[in-house]
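Got a structure for you, questions after.
Of the protein chains in this complex, all but one are displayed in their positions.
Here is subunit A:
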Amino acid sequence: MSDNNTQQQGKAVQTTGHAWDGDLQEFNNPLPRWWIWTFYATIIFSLGYWIIYPTWPYANTFTKGVGNTITFQNSAGEEVTTHWNTRSLLIEDMQTGEEALKQKAYLEKVNAASYEEILSDPDMMAFANSMAKVVFADNCAACHGPGGDLPEQAFGLYPNVADDAWLWGGTTTEIEQTITHGRNGFMPAFGKSLNDEKLEQLANYVLGLSGHSVETDKAAAGQKIFQGQEGGCYYCHGTDGTGLKSQGAANLTDAVWTVANVPGAVKEEGKVAAVKSVIKNGITRQMPQWKSRLGVEQIKLLTLYVHELGGGE
């Protein structure tokens, strides 16, 4: 085999014996020692892994792993011991994991305490805020915005929950009700029953309620429609226009606009047009229920968080 040797840095190195273009040869170096030993180590590791973890299938089952079990409690309170698997590992982690236990201790306290008790306990509120912030970001922020206030371009799509105007009520009981069961916001479209002139009059009256300067004769005519059977607006918004929380009807006398983009309109005509469009087209908004997705404690924490975000009642 002396033909297959060549010189590299003074040492003889084996080549594969191939030669191209007369003298182009290919070294046949052995694999580096560290590589070989790492390779053998992985083989030994796998032998250990095969013994300890579920691995090899046979017949219609598989090797379950030796001396590697997980014990957890099922919902009946019985201890269940099973071979190692990720699903049992999760149950165990949720039941006895360090972080889960820390959280559980707080959640049990939250569950037992009333809203008033939690609100007056700084330690509990600190926990409520830190956990609810994450739950809010994961579930609520998609509609209500990361801080409960909407991005500017989403104005009117969803209610701002960081202000102190509450469509469905701002007490802890009402907020909890809203989150648990969801809400269906509905205002009928008046585009068919009222002509453009009447819509204009109505819009003037509604804007006047919150102190905007409006054309008084139109507003007076609008008031008749609002308070009379023709519009019937008073039925939900009240004769004084302050709204009705059981229907999710907005208070029209404050400076907060939840659907009509009045703040975004510079001129009076724009404001009238914005209000008119809402009366004409109506509103259909839905907030999903969260009781099947979030736990009782999570809803309670969210309620507190939202209550504190805006001026809760």
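By definition in this document, a contact is a pair of C-beta atoms (placed from the backbone, for glycine too) under 8 Å apart; a residue touches a chain by one contact, two chains touch by 3 or more; residues count from 1.
Everything below uses one rule, namely that contacts and distances are computed from a predicted model.
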Record-based protein name (UniProt) of the chain missing from this complex, from "Cytochrome-c oxidase, cbb3-type subunit II", "Formate dehydrogenase subunit gamma", "ABC transporter permease" or "(2Fe-2S)-binding protein": "Cytochrome-c oxidase, cbb3-type subunit II"
Listed residues A:N139, A:S210, A:Q227 or A:S277, member touching the removed chain: A:N139
Selected from A:N85, A:S114 or A:T216 as touching the chain missing from the view: A:N85
Those residues of subunit A which, in the complete complex, touch the missing chain: 56-57, 59-62, 72, 74-76, 80, 82, 85-91, 93-94, 97, 99-100, 138-139, 141-143, 151, 153-154, 157-158, 284-288, 292-293
